[in-house]
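Please read the structure below before turning to the comments.
Apart from one protein chain that is not included, each protein chain of the complex appears where it belongs.
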Amino acid sequence: MLRSLLISPDPLDESALIAARRMTGGMGAAVYFSGVVRGSEASQPISAIEYECFRPMAEHQFHQLFDELERRWPVESVRLVHRIGVVKVGEPSLWVEVVAPHRGESFAACQWLIDELKRVVPIWKKPVG
Amino acid sequence: MLRSLLISPDPLDESALIAARRMTGGMGAAVYFSGVVRGSEASQPISAIEYECFRPMAEHQFHQLFDELERRWPVESVRLVHRIGVVKVGEPSLWVEVVAPHRGESFAACQWLIDELKRVVPIWKKPVG
Amino acid sequence: MTVRVQFWSYFKDLTGCAQASEELAVGATIGDLLQRLQARFPNLIAMQNSTLIAVGVEYQSRDYVLKDGDEVSLFPPVQGG
Partner (left out) sequence: MTVRVQFWSYFKDLTGCAQASEELAVGATIGDLLQRLQARFPNLIAMQNSTLIAVGVEYQSRDYVLKDGDEVSLFPPVQGG
């Protein structure tokens, strides 16, 4: 399984990421999730979220999740980008791509990966007023 | 709910579609599905799939699905592109975007929409050897 | 009354045509139309349990009562995506 992980303070260029997709002939389904910073947090308006990351552990935990994902589903490729630092309202903080032969597998693996990262990857958010 | 439907023989430019995304401040989740033509059909290698469409009925059925989707989930926007005519192996034939406040809603609505379109929208495929 | 019938996907190959029309008595249903079409195009008989039927742009069942000028579509299970 191809894996690409980027944890970065730079803005996330989804169009460029899509353009870089590689799929072999057996693959029929690519599922994407873009998580975008909402304009309020706990009913209070905010202008941004600041993401803090314990990077070596985050990378290790992401790769453990990729290992488990590969055991569970016939996924050819997973790519994940997580922004850190200040991410403004309306900008994506998380981008995930899962490529598999069929849509059921891609959807299941993508949702599982996001659920799990929110459980184990050491990244925290702080609203910016 | 914003809705955009395109049934077209033209190649699908996913990067351009992504670049055209509009999300208001309450939206946090965009889910995408790209369905790509696989290199074999019923274990036989193919070079393309030809899609035939009964277009007025397909458009009507798509809009009925959008109506139902809007009743079920708080989706702000759904965009769907389906290619017709000859689509080569490795090229996307279907692209779906669902934008909602939270990821659970976007994933559920996107998966439901694809399941339903495969049940009711009059489009048929013919493998090209 | 006259109804026009349109065939889609491999139903065109089964019947050898894309369109046909049938003269039916007032009050005839889609079920009656199907019987007439199966007599005319026997290849449709094997598909009868997986035939989808629309009038205009809406799915209809076999007990739908046809009207003069109805445009009926017959096709196999759809396969979009």
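Going in written order, the chains are labelled A, B and C, and every chain counts its residues from 1.
Following the convention adopted for this analysis, a contact is a pair of C-beta atoms (placed from the backbone, for glycine too) under 8 Å apart; a residue touches a chain by one contact, two chains touch by 3 or more.
Note that the structure is a prediction, hence the values are computed from the model and not measured.
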Quiz prompt | Among shown chains, those touching the left-out chain | solution = A
Quiz item: Taking the entire complex into account, which one of A:Ala29, A:Leu69 or A:Ile114 touches the absent chain?
Solution: A:Ile114
Practice problem: In the full complex, which bits of subunit A touch the chain not displayed? Write them out. | Solution: 35, 51-52, 54, 56-61, 82, 93-94, 114, 117-126
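What we mean here is this: only the chains that are shown with their structure count from here on.
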Practice problem: Can you check how far apart subunit B and subunit C are, centre to centre, with Cα atoms defining each centre and the answer in Å? | Solution: 28
Quiz item: Measuring from the mean C-alpha position of subunit A to the mean C-alpha position of subunit B, what distance in angstrom results?
Solution: 22
Practice problem: Using mean C-alpha positions as chain centres, tell me how far subunit A is from subunit C in Å, no decimals. | Solution: 48
Practice problem: Quick one: which residues in subunit A touch 2 or more of the other chains? | Solution: 103
Exercise. Give me the residues of subunit C that touch two or more other chains.
Key: 81
